[in-house]
Each structure stands twice: as structure tokens, then as C-alpha cells.
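Heads up, one of the protein chains got dropped from this complex, but the rest are sitting where they should.
Order of writing sets the chain letters: A, B and C. Residues in each chain are counted from 1.
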Amino acid sequence: MSGLYRIEDGPIDPGEAIGAVGGPDRGAIATFTGTARDHHGGRRVVALEYQAYAPMAEEVLRAIGAEVAERFGTPHVAILHRIGRLAIGEASVVVAVAAAHRREALAGCAYAIERLKAMAPIWKREHYEDGAAWIEGCTDAGG
Amino acid sequence: MSGLYRIEDGPIDPGEAIGAVGGPDRGAIATFTGTARDHHGGRRVVALEYQAYAPMAEEVLRAIGAEVAERFGTPHVAILHRIGRLAIGEASVVVAVAAAHRREALAGCAYAIERLKAMAPIWKREHYEDGAAWIEGCTDAGG
Amino acid sequence: MLLFARYREAAGRAALEVDVPAGATLGQVWERVREQVPALRGEERPLLACDRAYSSADRVVSEGQEIAAFPPVSGG
Partner (left out) sequence: MLLFARYREAAGRAALEVDVPAGATLGQVWERVREQVPALRGEERPLLACDRAYSSADRVVSEGQEIAAFPPVSGG
């Protein structure tokens, strides 16, 4: 059983998440990487900033891993979320789910990122050329 | 526009695929990595071997990228497939799809791996402790 | 009570101490916080947590618990 759940004040690496969930009895690894995008709602974004209630967020990520295990039958889940200030293009979140077969891995990964966006106590602040704003609520438009 | 389609006689790296599709206007990168699994149908597998009709396979991968662009609205697709002999745990295929938003990236990635398995002229041979067999047809059970 | 994101910015600090009678609920603690932070007066439905788990406003809090209030999440 793999399981890696971490709020990180620095760069996060999809390769670390993939390495954490892979193994000889698994044929499929699905990953999702969220990256800092240079626009939102027609407005130019110059940087992102994330704040987390870190100890609770890690508990929530762990609980999401347990949900994936129960619903998709695989315990091999890694979720890393970065906090602090990110340059455009940098990864804010990485989810990796490995399973014997592809359908469980793909569905488990998609499920985990939806749950993270709905439940994890983490907040995004967008920095514009002339100010900044906290984003509240997970939107369909989000990465 | 990104696009990377390659049949490779040596290790393939999810990081290369992710790097090839990412960019400042994209907030989401979904990837799928197929890895050599140590069992199939209850039988122990000790190694895998892939053969491809490489020039046609690369054309098919490119066509799958064009289908993803048309259906999911994003041209940022990378598909790498390894050929030759693989040790258990090594990556046989990597698909990466980047998009502005997560839903298109996740759906495009799942679509691309299904299409690859159905259409790309590539064949898998499983090596067992006491022999080997070509696998024919893409099965639901496959990674 | 720990505060996050816009609530933290409004309060100018990461946590606020308030006095409440024994048997007070999370919602009552939040009322006291709003009294002290004018910029939060309009926030009637924060997300609330007790000991790092989501909790409802009618949960009775006790000494030594870690309690928090925050706006809708936006990670990912």
C-alpha cells in the first residue's frame, strides 16, 4: 500500500508522486497536475499564492485517499499540494493514483482532484498586474 | 500548440511528456502511464516485450492527438510508446494532455489511451517463467 | 480560533482569542469573533472546523480543542 499526502512550501514534482504509487503489481498510473495559469475570467494573472490549514488539509487528503481505496479498489494514492507563492506554469497540485488496470486509476484520479477542490482547506490568491484577490469556492472554470 | 508522438526503443519518461504539453495558458495536465505488470490472468509475468509498426504507429498517435484537439478543444498532447523488452515496473506508454481546465485534460487523456489501445499498430508479448505469448486485441483487463 | 485566507486578512492575524461561557458552541465563538472584527460582520456562514475536522455551528466546544473558521475553499 502506498500513500503520500503532503502540503509543501516549495516545488512539487509529478515524478515523486508517480514513483510513490507505482509497483510491480500495478499496470496503470493516472496523474493530474494543476499548474498556475496566466489568466482567469479574462484577467491576466501574474502569480498565484496558496494558503492552507496544513494539518487539517493533510488529514483531508488522507481521507480522500481512503475514499479512493474504497470506491476504486486501490490504495495507491499520492496527493501533494504546494503553498506559498507560485510563478506562472509551476505546479500547485499533483494527484497520482496507481491500480492494476487503467479504468480504476483514471477514475480514481479524477475523483480525487474533484474531492480535493471541494474539501481541502486550501485557498488560492490570484495576483494581477494591479492587485490581488482571494478566490473562494471551487469553480468549474478552475484548473 | 504542443504535439509529441514517438515510438521509442528505450526508457520513456512521464516528465518529458508533462514538460512537452505544459504552458502558461494551461491550468491542468492529465497523464496516463502504463507500466509492465507482474501478472496477467493469474499467471506470473517476468518481462514484457513490445513490437510496433513504428512509422504507421506514429501516424496513428498523431491522428489520436488531432482527435483529442477536435473533441476536447486542446491541441496539447504527447504520446510516447516504448518498444523492445521491458522489466516489470517500467513504463510502456505515457500519455499527457494539457488544457486550460481539468475536465478537458482528464477526459482527453482517458480518450487518448483508449484510442491508442484500439488503433495503434503495437503488439505486446508476455514472457513467463516458462515461455512467452503474443497478446492480441485490447482487453478490458489490460493496464 | 484560527482564521484563514480572507478572514485572516480581515482580522490582521492568524488566530483570535475570545472569551465564551462554558457550553458555548462553535457558532457562538464565531459570533464573538465577528464582534471583534468589523470586516467580518457580514460573514454569517463560514466553514467551521473542530480538531481539524469540519464541524457544524451547533457543536459545543471545550477547552483545549483546536477550532477554526474559513471561507469556501479554493485549492487545486
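The criterion applied here is as follows: contacts are C-beta pairs under 8 Å (C-beta built on N, C-alpha and C of every residue); 3 or more make two chains touch, one makes a residue touch a chain.
In this text, all values refer to a predicted model and were calculated from it rather than measured experimentally.
Undergrad: Which chains here touch the chain that is missing from view?
TA: By the stated touch criterion, the chain not on view contacts B.
Undergrad: Contacts of chain B with the missing chain: which residues?
TA: On the side of chain B, residues 34, 50-53, 55-57, 59, 81, 92-93, 113, 116-125, 134-139, 142-143 touch the unshown chain.
In this section, only the chains that are shown with their structure count from here on.
Undergrad: Centroid from C-alpha atoms only, then distance chain A to chain C, rounded to Å. What do you get?
TA: The mean C-alpha positions of chain A and chain C differ by 26 Å.
Undergrad: Among the residues of chain B, pick out those that touch two or more other chains and give their numbers.
TA: 102
Undergrad: Mind pulling the residue numbers of chain C that touch at least two other chains?
TA: 76
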